[in-house]
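All protein chains but one are shown at their positions in the complex.
Order of writing sets the labels: A and B. Residues in every chain begin at 1.
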Amino acid sequence: MESLLEVKGLNVSVRTIAGNMNITDNVSFGVYEKEILGIAGESGCGKSTVVETVLNLIVAPRYIESGQVLLKGRDLLTLSPRDLQNVRWKEVAYVPQGSMNTLNPVLKIEEQIVDAIICHSKLSKAQAKEAAVAALRSVGMSPDVARMYPHELSGGMRQRVCIGLSTALKPAVILADEPVTALDVVMQRLNLETLARLRDQDGITVVMVTHDMACHAEICDRVCVMYAGRVAEIGETRTLFAEPLHPYTQGLLRAVPSIQNRHSESIPGIAPSPTAWPKGCRFHPRCKQAMEICSREVPPLREIRPKRLVACHLYNAEGGARNG
Amino acid sequence: MSSSDRPRVRTGGIFTIARLLRESPILVVGITIFGLLVLVAIFEPVINNALLHGNRSTELGLYDVHMPSSREHFFGTDERGRDVLALQFTGLRNSLLVGMLAGAMSLGISVILATVAGYVGGRTETVITAITNSWLIIPSWPVIAILVLYVAKVSLLDLALVLAAFGWPSATRVMTAQIASLKSRPYVDLAKLNGFRSASIMFREVLPNFLPYIVLSFSYAVAYNIMAETGLRVIGLGPQTVVSLGELINFSLYAGTLAQGYYLVALCPIVMLVLIFASLNFINLGMEEVYNPRLKKITGL
Partner (left out) sequence: MAEPLLELNNIAKVFTRASFGVGGRKTVQALDDVTLILPDKPQVFALVGESGSGKTTLSRIVIGLEQPSGGTALYRGRPVRDWVRRHMKQYRREVQVIFQDPYATYNPFYRVDRVLWSVVRNFHLAENKERGKRMIDGALEAMGLRPQEILGRYPHQLSGGERQRIMLARVYLLRPKLLVADEPVSMLDASLRAMFLDHLQAFKDLGVSCLYITHDLNVGYFIADQILILCLGRTVEWGESDHIVKDPLHPYTQELISSIPNPNPEKKWTERLQAEKIGLNELRQARTAAGCIYAQRCPRVMDKCRHNNPPLKRVKGHEGDSREVACFLYE
């Protein structure tokens, strides 16, 4: 199947006093139509950076060293600012982390949505108003909300407004960075269901970044697990959760405390920082199944089974043990 | 790999300065220029001593009046028999002095009032804010003009005092808000949980985080006060016994230096003022670059 959005070999680095440091290393994955792809990983693994790169939102001191972001075959990173403006919001929308707190407190919700619509399209004000109400409806909110101010709504509702804002111009893809992290559990469910409904009813593709594995389990079709700036594993949610192949994914799934599973254990050690990436596989210092080769060579991301990609020496010919 | 492999960023003293240099060249340029100007101002007595063979630049009637440019008096003399070149240095010194004195005084008032208002809050804050806002409405220029016209002898210190008396409200308003916000940070709550008392918390927790803003405010205040003083002088107000750069501009206006072709004489005080304001602005911009991570072009670890 052709991918709608494809990230190829993305390398993003940051300029620091101690030299240039790598944030994402050769990150590649594809997103298909009408699916929800989850990007999972701990903080600092680079997942937010990857999503910001899609719409070229990287500014100094960070910079893109190399890589491509293909939307229906067109490389977004080579577009001129004007062309990129046409892609933003219209074809690819972005809901940044904590966006519920960035709504303008002195404007009504309606005015803010209309602002965004007019900025990115040629609609008239009246048409924009209609589109705004439609956007709110698409996330299950009544039109009354349009005439309210942000402080009159709770955090959870503001987040839904932001998701609605992103659907205003009917984009093909919505990028959501930690959309439910700061919300109460009921609001969290509501927002996740909203995203799922956008996929089911409007056919919108969603890329959701979050460290909460349970959220991925609830609505994602496929999950991409990142660690220390690299992709560790990509696969369909069901099979990935049932049988995680990469040791990091295994550790991650074991670490989630839940009502269903009162026992959980965390991954030993601390996540490395960009100032001192381990050589070879970046997970090897914390990996119980590490081999000699892991500290020397970077494991390539390979399709070990149909629809499952893993970057781990355990599954390479030289590594041995298991095989597709 | 564990965090022991993380390179330790050496902090303190010389390393902080070296880091500042790399992070914000504009800050360094600003500090250098301003520093040079201050140095010249500090050494003004020495310079003028050498220039005038032991005489003071402000002494009246030392030389013949209205002498044109010559080897002895590179910029000529003014209507009171003073060497104009020597006066440039004196002017620089006095302008900087007035600016810094007035800046320091108004900042002192602002910090004290803002600390009390911001930390105590409640009715105290309301009262202080009300006084501050009312003071802002007083038309400062007319009042200063009147004071200067009617008071017989105005010294440099008096001038600085008057400027400070009208300049304190604007910084106070912003600082009060800043302190009120700093007060509500969780680390202040934590200090309360250690059993520390209010005053101790103010000094040890809140004020240190406030220092960068105080430095920024100071450089703004200095620039503002020099501008205010210059403005007064250029329209002819201000004690003529205290020579500042503004006074020199005033002199060159009525003495017709431009018309007579003495371009250097006319430009000198202006160039010095431009250097003062530019360097202060560079310092402000540089400090913002250092403290606002979003403006950074190169990050710390």
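One rule holds for everything that comes next: a contact is a pair of C-beta atoms (placed from the backbone, for glycine too) under 8 Å apart; a residue touches a chain by one contact, two chains touch by 3 or more.
Since the model is a prediction, treat every value here as computed from it, not as a measurement.
Considering the entire complex, the omitted chain makes contact with A, B.
The omitted chain makes contact with just one of the residues B:205, B:247 or B:289: B:205.
Touching the chain that is not shown, out of A:93, A:128 or A:213: A:213 (per the contact rule at the top). Between the chain not shown and the residues A:17, A:107, A:123 or A:256, the one that touches is A:256. Touch with the chain that is not drawn comes from one residue among B:22, B:66 or B:185, which is B:185. Where subunit B meets the missing chain, the touching residues are 2-4, 6, 8-9, 11, 185-187, 189-196, 205, 208-209, 300-301. Take subunit A: the residues that touch the chain left off the picture are 42-44, 140-142, 145, 152-157, 182, 184-190, 192-193, 197, 211-215, 217-219, 237-238, 241-242, 251-253, 255-262, 264-267, 270-271, 273.
What we mean here is this: only the chains that are shown with their structure count from here on.
In this assembly, the C-alpha centroid of subunit A lies 49 Å from the C-alpha centroid of subunit B.
Those residues of subunit A lying in contact with subunit B across their complex are 14-18, 60-61, 269-270, 272-273, 275-278, 285.
Here subunit B touches subunit A in the complex through residues 1-3, 5-7, 9, 19, 22-23, 296-301, going by the rule given at the top.
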